[in-house]
Structures are given as structure tokens and as C-alpha cells.
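Left out: one protein chain. Kept in place: all the others.
Let's look at chain A:
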Amino acid sequence: MFKKILIANRGEIACRVIKTARKMGIATVAIYSDADKHALHVEMADEAVHIGPAPANQSYIVIENVMKAIRETGAEAVHPGYGFLSENAKFAEALEAEGVAFIGPPKGAIEAMGDKITSKKIAQEAGVSTVPGVMGLIEDADEAVKISQEIGYPVMIKASAGGGGKGMRIAWNDEEAREGFQSSKNEAASSFGDDRIFIEKFVTQPRHIEIQVLCDSHGNGIYLGERECSIQRRNQKVIEEAPSPFLDEATRKAMGEQAVALAQAVDYASAGTVEFIVDGEKNFYFLEMNTRLQVEHPVTELITGVDLVEQMIRVANGEVLQLSQDDIQLNGWAMESRLYAEDPYRGFLPSIGRLTRYRPPAEVAEAKRAVRNDTGVFEGGEISIYYDPMIAKLCTWAPDRDTAIEEMRIALDSFEVEGIGHNIPFLAAVYDHPKFTSGEMTTAFIAEEYPDGFEGVTLPKAELGRVAAAAVAMYRVCEIRRARISGRMGNHERHVGQDWVVTLQGETYEARVEADREGATVDVDGQTYRVEGDWTPGQSLARMSVDGAPLVLKTDLISAGFRLRYRGADLKVNVRTPRQAELAALMPEKLPPDTSKMLLCPMPGMIVKVDVEVGQEVQEGQALCTVEAMKMENILRAERTGIVLQINAGAGDSLAVDDVIMEFE
């Protein structure tokens, strides 16, 4: 076995690889850029080598710099992680030239699968199902109809030169095919000056399902089930799970066998992933093969019990695969959530800065449940603009899908991230979405269900009562503590009462608390809840139990109550005595200022220049000003046509989030 390996990556995946290497007794070398001097992977590795400035194209993906680090440390093998140099044949070649093992497939396989057209051809030859279609000269509408019939409806007719939906038609029958061909051709000719038309099977209700394969260099190959990755936002995966709630045993077997056949056709030897698109009838078609460890590999590990990184290292060491297809049993269900440093309320804009608080839920591995968090950051660390905004992969496992989802909801509730924007509320929303929980999602899920972006979660009424009950019990603890301050007038102490009025999410409830040693029985509008938990003021995570079911609330004290975050909802909860509530009800509701006619600064930064002046008419999309944040220039554009009424900031001004830069008439 290798004595020392170098991990040519950073972040969570570098940490992940180091963990397995350490378990196997292999020494590890980390590489790091200027921005990662204090990163977690550097901390975890036995050695670390600096390989250049912060931008990846000057550090992590400079082959020569990585080679130098290998020479300096005498590493015998390199794990590339994903991204960076993981699918770079030149890197594999450079390693080969110096006799260093590449913990990944042979470079021939990387090259063969690296090209879309070649890979599709190889797949077809290996008997893998590909999307049927005809590319080339199609004489006339009759031929188009004939081809369409052969492919089977629905078909997609599109201009070869086209893009962005232009000159694209979907046809469900002969007539539509005829019409579609004609109009596509015309549009293609006028738009692109190239009227070549291409007909392909239109995949309805598409899902993204991929097969994990594992092959050694002795001709053995197995598949480790599938992962469903249909929850994507702009082709970026957000939630993955294994197995897929959609596949049956026969389809799984067919897909798995084809995937292995493809891998073996290119003499694959490592872990790899064959991606398929699957339609509503469980027809599957090959998309591409990823010749590396996938981001979402943990869900496969959780349901198969196989450490994929360990297998990759063993295969790279020339060992014979010790696992046969029969050894692979899919056990239970695993979910993975990708935590991104992005602000879901602001169009998922990347968010950078200092992680003032970062407390993931505790990892557990028990017979009936598991929580795993692959991460590369730590509290007090910095999220920079230079790399992927993914800060953690939170996985849960349970015997069945519903339980795995419930575990994930609790794990997300327990995940504390502060200092930067993050997508936990959005993830929580998806896990509560009926289309997701029923397993009926397609790759269009996010685009269809959140067409206008994410605007936060509204809790169902049934949940509000539970939260209100917990909040009252918790608030009472705060008030009793307040009443125990020193310097009280003896015998004239404040009596903390039992009756409270709770308002949250626009609802008002009357509550009565009967506290005892173990907790409290809370009556909320006639419904009784049993609240237990050892929360004390100051704890930011309240791990409560209501009627025996866990209720984890992220908690901040506010005037007369709490700000609670739960299941993606951000709630202002007021707890008042009946009299206080009566008087509070007299207070006018102050509407937040109308910001629709203002340009707000979307991030903390400095104004580099202002492009417009007062009185100027601006068109939708016109550049208004440029804000520099963390060395990146962001151009802010007009959301609609209007006239500039006032400009509040000029070049050189430092602004905070939501500062008003200019106002419109």
C-alpha cells in the first residue's frame, strides 16, 4: 500500500479523502493557496505545501505546481477529488511520467469520456441506451415525420445551430412534426443562416439518475446502485438521494449493467459515475460519464457501506476488487443536502465573509439512523470568492425514505450558520414540499415550483401550535429568571403568571402554562401540548420535544419574545401577558418602506462608479452603478424603466447591505 498520498484539492473533499487515508494508515499531504493557509484540510493533513495565489488557475489547477509539491513531499499517489485536475488527462499523464499513481481512472478512459460525441458513440457501441435522434440533413417534412415516427413521439425538433430554445419545437404527433419541421427550418434559416435541423427524442418528466460504478485494473466491475439528483437549480445539484424513489429493481439492474459495460469498454479502473436521463415511463438514456469521485458519493456509501475513496485507493494500488456484484445490497435510504454560501432570498447570490457561527449537527452512525456532514469549513473561518460556494454536504440515513427525510429536517433545524447567507431555509422548504416527499420530482422541480425565486417558508397552522407551545414554555423560563435578579424588594417580588398570548406568523393564540419539574403542559387555544427540553436562555439552539416529537428551534431573544428559525421559516414570536397583548394590539402596524423604487446595495462593498445622474431616464437592464465587493465588480442594473430622482452614494463610498444607493420617481 502507498505510504503517503497527496490530495490535489481543497475544502470538504480534501478533508473527506484525508479521513479515509488516515483510517488506512496512509500519510497525507495537503496543498493550499494563499487563501487557504488556515483551511481545515491544511489543518487535517500530515503535511501541507503552498502552491500559489488564491485564484485556482494560479494554484490548484497548475499541474507544474502540484507536481512540485509531489516531488517535495515524496507522495506516491495523488487523489484529485472532484473538479480542478480530477478529469484532466494531462495531469494523469504527468503523474504517469514521474511514476506517481493517479487515484482515478487511466487517462485513456478520461479522454474517451471527456468528449460528448465520442462518449455517446462508445456508449452506443457498448449497448448503452442513448437518446434516439437523427442529426444531419433532413430532406423535407415527410422525412421529418418518418424519422419522428421511428424515434417515437414526443420528439424535439431543433436547429443544429440553435440555442436557447430558438428554432425549437416539441411535436407529439405527425401533424405537429410536419409543422414543427417547417417552422423550425424557417426560423433556423432566418436566425442562424443555417437551416439544418436535428430531431431527437423529447424526454418528458426527465429525472437525473446516475449509476455509481467501481472497476479494478483486472477487468472486474460492479455497480453500486443509483443516485437520484433531480433537484437542481440551474444545473447545479442541490439535493441528492440514494436509492431513487422512482426506479424498480429491473430498471436499476438494466442501468447498472449498461453502466458497467460502458466502463469496461474504456478499460475503466476506479470509481466512476454514469449519468442517465430517465423519463416518466422509466426509459433511460445515457448522458455522460464522470470519471471521478462525485460530490454526492456519500449517499451511495451510506446505503452500501462501501468506502468509495478506500476502494479508489486500493484499485490505484493495483489490488483486485474484493467486492462482487452480489456483495452490493442497498440498505435503507440516504439524503444529501448541499449547503451553499448563497442568499436564497436574493436570487441565490453568492455570499462571502466570516463564519461567525458554524455548528453542524453531531454526526451519528447508529443501527437505525445516521447523520454525516462532510465539510471543509469551521467557525471563525472565511468563505472567499475564489472557490466553490459549497460549505458542507449534510447527509442523513434511515431505514426508509420518509424517516431519512424527517432526519434531514431535524438535522437542518440543528445546523447553525451565521455571518454569511446560506440556503438552509430553502433546503428545508424542499424537504417539506409534497412533490418532493412523494418522490414525484423532475429536473424542472425548482424552476417550476419556485419560478419567482424563494421567498421564505410559511409554516402550516398545525406546526404553529407546537412552536407557540414551546415558545411560551421557553419565554416563561426567561421571565422567571428575570424576576430573580438581586436587589428585589423582599415580599414584593414579581409574580410570573401562567397566562400568555403568543403571536407568530400573523396568528394570535391564548396560552396557559402549567410547569412542573420535567417540563410544561401548555394549552394553546384549547389544544394541549406537552413541552420538554433543557433549554436555558442564551442557548441558540433549543432542542425541545413537543408531545414526544423533537422540535429544534434556532433561537434569538428579541423584545418580548424570540426570533425562531424552524423548517426554513423565520418567525418573529411575541409572547406577552394578556394585558400586554391587549395594549400591543393598539400599536400601529408599520409597513416597511417601499423599496421598489430604490436601488439597494445587494452586498457590503464600495461604489466604484455611478453611471447615471439625477433626472436621467433609465431603461430596464441599464447599468446604474458598479459596486466592488471582495475585489469583484458587480454591475447593478435598473429593474425597470424610470427616472432617477436622487442619488445617495458616490464613487468611493462604502456601503452596507440594503443601503439605498439611488431612488427613482
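Quick note on the criterion: a contact is a pair of C-beta atoms (placed from the backbone, for glycine too) under 8 Å apart; a residue touches a chain by one contact, two chains touch by 3 or more; residues count from 1.
In this text, contacts and distances are computed from a predicted model.
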Omitted chain (choose from "Propionyl-CoA carboxylase beta chain", "Multisubunit sodium/proton antiporter MrpD subunit", "Cell division ATP-binding protein FtsE" or "3-isopropylmalate dehydratase large subunit") - UniProt protein name: "Propionyl-CoA carboxylase beta chain"
Candidate in contact with the missing chain, chosen from A:Gly497, A:Gly621 or A:Gly650: A:Gly497
Contact partner of the left-out chain, one of A:Lys368, A:Arg482 or A:Arg640: A:Arg482
Which residue of A:Ile170, A:Ala254, A:Leu330 or A:Ala584 touches the chain not shown here: A:Ala584
Chain A, residues in touch with the chain not shown (by the definition above): 38, 354-357, 378-382, 481-489, 492-495, 497, 536-540, 557, 559-560, 577, 579-580, 583-584, 586-588, 590
